[in-house]
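A single protein chain has been removed from this complex, and every other one stays in its place.
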Amino acid sequence: MERKPFAITLDPGSSLANHTGNWRTMRPVYRDHLPPCNHACPAGENVQGWLYYAEEGDYERAWRVLTNDNPFPAIHGRVCYHPCETACNRGQLDEAVGIHAVERFLGDYAIQQGWRIEPGPPSGKKVLIVGAGPSGLSAAFHLARFGHAVTIYEAGPKPGGMMRFGIPRYRLPREVLDAEVARVEAMGVTIHLNRRVEDLEADIKNGGFHATFLAIGAHLSKRVEIPGRDVGRILDALSFLKSVETGEPPKIGRRVAIYGGGNTAIDAARTAKRLGAEEAVIVYRRDREHMPAHDFEVEEALEEGVLTKWLRTIRQIDEGGTLTVEVMELDKQGYPRPTGRFETLEADSVILALGQEVDTRFLRKVPGIEISDDGVIQVDETMMTGRTGIFAGGDMVPAERTVTVATGHGKKAARHIDAYLRGVRYVKPPGNPLATFDRLNTWYYTDAPHIHQPYLDRVRRQTTFDEVVLGLDESTALLEARRCLSCGMCFECDNCYGMCPDNAIIKLGPGKKYRIDYDYCKGCGICAEECPCGAIEMEKEIR
Amino acid sequence: MHYQRVKYYQTGTFTVGNRLLDESNRTVQARMDRTNSLNSGHRACQGCGEALGARYAIDAAMRAVDNQLVAVNATGCLEVFSSPYPESAWQIPWLHSLFGNAPAVASGVAAALRAKGKDHIRVVGQGGDGATVDIGFGCLSGMFERNDDVLYICYDNEAYMNTGVQRSGSTPPRAWTNTTPAVGPSPGNPMGVGKNVPRIAMAHGIPYVATASVADLHDLEAKVFKAMGIHGARYIHIHVPCPLGWKSDPAHTIKVARMAIESGLFPLFEAEYGRVTDRTSIRRKVPVERYLELQGRFAHLFGDPPDTEAIRAIQAIADANIDMYGLLSEEGQRGT
Partner (left out) sequence: MKQQIEGSQAIAQIVARCRPEVIAAYPISPQTHIVEALARLVKAGEIGRCQYLNVESEFAALSALIGASATGARAYTATTSQGLLFMAEAVYNAAGLGLPIVMTIANRALGAPINIWNDHSDSMALRDAGWIQFYAEDNQEAVDLHALAFRVAEELSCPAMVCVDGYVLTHAYEPVDVPEQADVDAYLPPYEPVQVLDPDDPVTIGAMVGPEAYAEVRYLMHHKHIKALEAIPRLGTELSEQFGRPSGRLVDPYRIEEADTVILALGSVNGTIKDAVDDLRDEGWPVGAVKLGVYRPFPAHALRRVVQDAKRVIVVEKDLAIGHGGIVSSEVKMALKGLPIVVETVIAGLGGRPIPKASIVRTVKAAFLEGLEEPHFLDLKWEVVNKELRRQEERRRSGPTAANILRETGPFGVRVL
C-alpha cells in the first residue's frame, strides 16, 4: 500500500523503534548456580550436567560428561554413598533423584558399548603412582588425559585396592571393577602388580619419574585390647574380606560375632552370612542411630538375617567362644558409658571391624614427608606432601575414607601434578553460588515418584555373592534422570522466552539457551520468578 | 481441556517448552518462529498480563490458521499500548474502531471475507473486560446470536484499567477499585454483583466457549487451536492479571493467575453448544487467601482484624466453582 492514510494507519511491528528498556530499574541476568548434587559430590562430578544428557537419552554424551570427573561410574553407581542424593533439592519436594542408579546405568551401558576414553597428546613427563586403588587409578586416568606417562606400582596381586579387597562382590561385581580398571589401562597406564615400594626415592630415581602420587590406602586393621583375645578364632575384618576375595575363606563356624559399627562391620557380617554362618551378630557399643554405617546398608543386612546387639562392648573372650559383653548407655552427647551390667554371648569366631590405619613405614625414611600422630600423611592444598614433587591422596591423607573421596583426590592431585609438571599452579575457577531449594519454582516440575531399584531375592542374598541391588533398565533410568530439577542451571524450558510480556528474551536455539534483549526488557521480573530452576537473577539496574 | 498427558518428562507440559517432548507437545510460544503478533516496543506496564495473554492467543491463532488472520480490537489498554502513533506493535492486519463495537466490526470483517470468497482468512475480535462485559456486550451478544464466524477473546483484568482502575461488571467481590474504594462498612466491590459472560455466551448456544489463563499456556493454546478449528461464533475468556490495578508485584503476574486457578476462583472449562464439556482440574488446591494476599486490591481484607467474613464468602464462591465444574476431578488433570 502506497497511499496509507496518515497517522491512523501504521506499519506492522513498527513499535520496535520504541526502546522500552529504558523503563527498567531492575535487570534480569542469567546466572548459573551450583546444583547441590555437584556441590556435595566428593569426586567433583557435574551431576546435573550429565543428567542433562541422560534425560535426552544421549547416554554417551552423559557418560562422557560424567567421566570428565570420574572414570568409574559403574563402580560409583554401586558403592558410592551418594551424598549428592542427600543434598538433592528434590528430596524436599518428594524424594531425591536416584542419581547413583542412573550413574550405574551409564557405567554399565558404557561397558556394554565398549566406550573408551583417549589419552591426551604425550607431554613427555612420567608420573609414578603408588597404589592401584580408587585414588591412584583416578589420578592415573586424569594424568593420562593430560598426556603424561603413568606407571602404577601396586603391592597387591590385583588392581582395585579397597574396591576389590574391602568391598564384597555382592555390592561390586568384579567384572564391573575389572572393566573400568581395564579402560584406564587401555589409555596406556602401566600397572605393575605385586610391586611393593620399599625405597621410594630409589624407585623414583630409577624410573626417571618427574612426579609421584602416593595412594596406598589404609589397609592395617586397628587393634583393640580385649583380655583373652588371643583365645578362640579372632579375625580382623579386612583380612577376612580379603581372604574371601582371594578364594581362601577361613573357617568361621556357626555363630559369628562382628565387633564394630561401620560399613566394614556390615560387609563382614553379610559376608559371614553368605559363607554359611547361621548367626552373624553385630556387636556395637552405641545404637543403630549412632552407627557410622549407612542406614540402607544396615537395613539390607537386617533383611538378610544379620543380628545386632546394640549398646554392647566386648570385655572378654573366653576359650570355647563365650564373650562377655558390658551393657552400655549413651550420654546426652551420644557417647557410650559403661553401666556395670554384663551379659554373655556365644560365638565360634569374632571379627573385629574397628577401623583401619595407613602403613606408613616405607615413607619414614623419605625426607620432608610429614606423618601425623594418627598415622596419616600431611599434604598442602595442592595435595603435595612436604617433599616437592611427591603428592598423596585417598585414605592416606586426612579425609573421609570412601571410594568417592579417594577418586576425587585422584582428580584433584592429577590437576596439581599436571600444573606442577608444567611449572604452573592450578587455580580452581571460582564457584557459582549454591542453588538452594528456595530458588526453585517447583510448580513446573511434574509429580514423579522415585523409581526404586529392584533387589535380589532374599534367599539368594543369604547364600550367594550375587549382586544384591539390581540396576535400572534404560527406560527406568531415563525416567529417573528426568526427575532432575536442574537446580540453578538453565535447562531450556522456554519459560523466560514464553512468559516475557515484551518478547525481550531471544531464544538462540537448542543447546544455545537465551539472550536478553535489554532494548525492550522492562525489568518486570516474571522471567526470574517463573524460572523453574532459579537460573535468573534480578539485579539493580545501573545507568 | 485434554491434551496428551506427559508423565515423567521433568517438567512435562507445565513449562512453556520442554526439549524432551516431541514437537506436538510443545507450545507455539516455545517456537523460535512464533509470529510475535504483538511485537516488542509496546507500551504495556511492566508484567502486563494482557500483553502476554494477547500474544499467547494471537500467536496460537496465527499458527492454527497458517497466518491467515485478521484481528479487530476494542478500545482499551491493549489497543492503547499497542498502537499509539507513530508505532504499532501489531504484526498482523489489525483494526481498531471503537470501545463498544469490536464484535460487530469483527462480524463485518467476517462478512466481507465471505462476500469476497476469502473464507480461509479468519477473524478474531478482542477486548478487555470493559469492552466485552459492559460497553460492547450488546454487540457481543448479537455476534453470538447470529453465529458469525468470529472468535472473540476477552482479556479479563477485572476493571477499567486504561482509565485508571474503575469498576467493571467483571470486578470481583470485595476488590478495591477507584469507584469501589476500600472505605466504609463494606469496603470494595459489593458481594453478589457482576456478570459471568462465559455462562452468558453459553446461553447463546454457540459452538464453543472456553475460559483460559495466562498461567496455563498449554491449556490456553489448545483452546485457541480448538476454537480456530470451528466455524461460527466462539468465545474465549482469558484471565490476565494487571499489576497496576490489582496492586500486585509485576513479577507475580503468572503466579497470581495460577493462584486464581488453584483456588477455584477462576475455573478453567470448555463448553460446546451450551453445555460444559470439559474442565481443567486444580492441581494443588489452595485456599483463596493465597490468591487474595498477593494483591493490594484485597489488602483491606487482611487488616487487623482480618475480614474473615468476606474471605469466607469469597471461599464459598471458589468452593461453588469447584463443585459446579468438578475442578478436583482426576479426569481434568493437566498433562503432567
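Labels A and B are assigned to the chains in the order they are written; within every chain, residues are numbered from 1.
The rule is short, and it goes like this: a contact is a pair of C-beta atoms (placed from the backbone, for glycine too) under 8 Å apart; a residue touches a chain by one contact, two chains touch by 3 or more.
A quick note: this is a predicted structure, and the numbers were derived from the prediction, not measured.
J.: Relative to the complete complex, which of the depicted chains are touched by the chain excluded from display?
T.: A, B
J.: Pick out which of B:60, B:109, B:131 or B:260 touches the chain that's been left out of the picture.
T.: Final answer for the missing-chain contact: B:109.
J.: Touching the hidden chain in the complete assembly: which of A:11, A:118 or A:295 does that?
T.: With A:11, A:118 or A:295 as choices, the missing chain is touched by A:11.
J.: List every residue of chain B that touches the chain not included in the displayed model.
T.: 67-70, 72-73, 79-80, 83-86, 88, 90-98, 100-101, 104-117, 121, 138-139, 141-142, 145-146, 148
J.: In the full complex, which bits of chain A touch the chain not displayed? Write them out.
T.: Chain A touches the chain not shown through residues 1, 3-12.
Here, only the chains that are shown with their structure count from here on.
J.: Averaging only over C-alpha atoms, locate the centres of chain A and chain B and give their separation in whole Å.
T.: Centres of chain A and chain B (C-alpha means) sit 50 Å apart.
J.: Can you list the chain A residues touching chain B in their complex?
T.: It comes out as residues 7-8, 10-20, 23, 55-56, 443-448, 479, 482-486, 491-495, 497-499, 501-504, 507, 509-510, 517, 519-520, 522-526, 528-530, 532, 538.
J.: Contact residues on chain B for chain A in the complex?
T.: Residues 6-12, 14-20, 26-27, 29-30, 32, 36, 38-44, 46-49, 51-52, 55, 82-83, 85-92, 217, 243, 249-255, 258, 284, 336 of chain B touch chain A in their complex.
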